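Here the complex is missing a single protein chain, while all its other protein chains stay put.
Take a look at chain A:
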Amino acid sequence: MPDVFAVPVFFICFRECLETSIIVSVLLAFLKQTLGPEHDAMTRKKLIRQIWFGVAVGVFVCICIAAGVIGTFYTAGQQVFESAEYIWEGVFAILASVIITLMGAALLRVNKMQDKWRVKITKAFEVRDSSLPVKGRFKRWTEKYAMFMLPFITVLREGIEAVLFISGVGVGLPAKSFPLAVICGLAAGTLVGYLIYKGGNQTSLQIFLIISTCFLYLVAAGLFSKGVWDFEQNAWVKLAGEGAAEAGSGPGSYDIRKSVWHVNCCSPSANGDGGWGVFNSLFGWQNSATYGSVISYNIYWLVVIVGFVLQGFKERTGHWPLQKSSAKEISSDTGSDHATTGKGKQGGVVSSNVREIQE
């Protein structure tokens, strides 16, 4: 299965697509609210068309960029990577693991993402209102086509992010493992986005998100462990040379001094044992576990557990454990996405503002 379905790629697509669809849905909702039935249907239709047009163009540009980046990666990068295959696989596995870990938690706060974007969009329109008579044809053009530009830029941004992540994660994977994963990721992201837009059953939606996040972290844990394993395997192949390559999954394919367990079968990399590749992608299974791979796997979970407990503690109490709750850091602050340590830059926006503006 890993030959045709790259699990990390799937999750990256899912996640980026979900964010995009949330933005689009917020925009659509915004139009619905601001241009109520009293406005003429023509304008509304035109603006809605603008939104979809922006999405389409954004997607198209993304695809072009992706094709370019991945193309260069595979042609130019191949030789570089082949010479030190295990090192590269290890580096990218750990990189992918870190990326997934950092952005994974945000999935659980997707509802809040909706709020965040509502604020942003409203702000964007506000700015336009306040700076009216200003200048330049470009500015006017962007104002006129704001409903095009917003989704376009968003899609572009999320798309490029996805492309970069995917090329990072996917460097060690065969090219044919991409398409299915990308398509499924996009489809799932769109579906969930649509469900959120429709405002379906919040609880079951959240459960769905929890399950997918759990898988995401299982994948990330496996990748982290595999990254360490790759480094060790690189050292072993360097030491044992031809012999290690000849040995397949039998004796000599691994360093007995670092082995925790080894079974002469069920290798995720052996071509025949396809099923074990799924285990490898989902849970980080290795037929030849090393001290490094086992310990790193457990350490990964330890870090994740501590991280989530701290985050949960903070969201609940408003301050980190062992820290006094200060007057300035009031609980309303937590509304934005602190969960995404990597991306929570707009965290300062207070949710009460949203309500003010909407009124």
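Things worth noting here:
Assume contacts are C-beta pairs under 8 Å (C-beta built on N, C-alpha and C of every residue); 3 or more make two chains touch, one makes a residue touch a chain; residues count from 1.
Here, contacts and distances are computed from a predicted model.
When the unshown chain is looked up in UniProt, the name that turns up among "DNA replication complex GINS protein PSF2", "ER membrane protein complex subunit 6", "Iron transport multicopper oxidase FET3" or "E3 ubiquitin-protein ligase CHFR" is "Iron transport multicopper oxidase FET3". In the full complex, chain A touches the omitted chain through residues 105, 108-109, 111-112, 202-203, 206, 209-210, 213-214, 217-218, 221, 239-244, 246-247, 251-253, 255-257, 259-264, 283, 289, 294, 297-298, 301-302, 304-305, 308-309, 311-312, 315-316.
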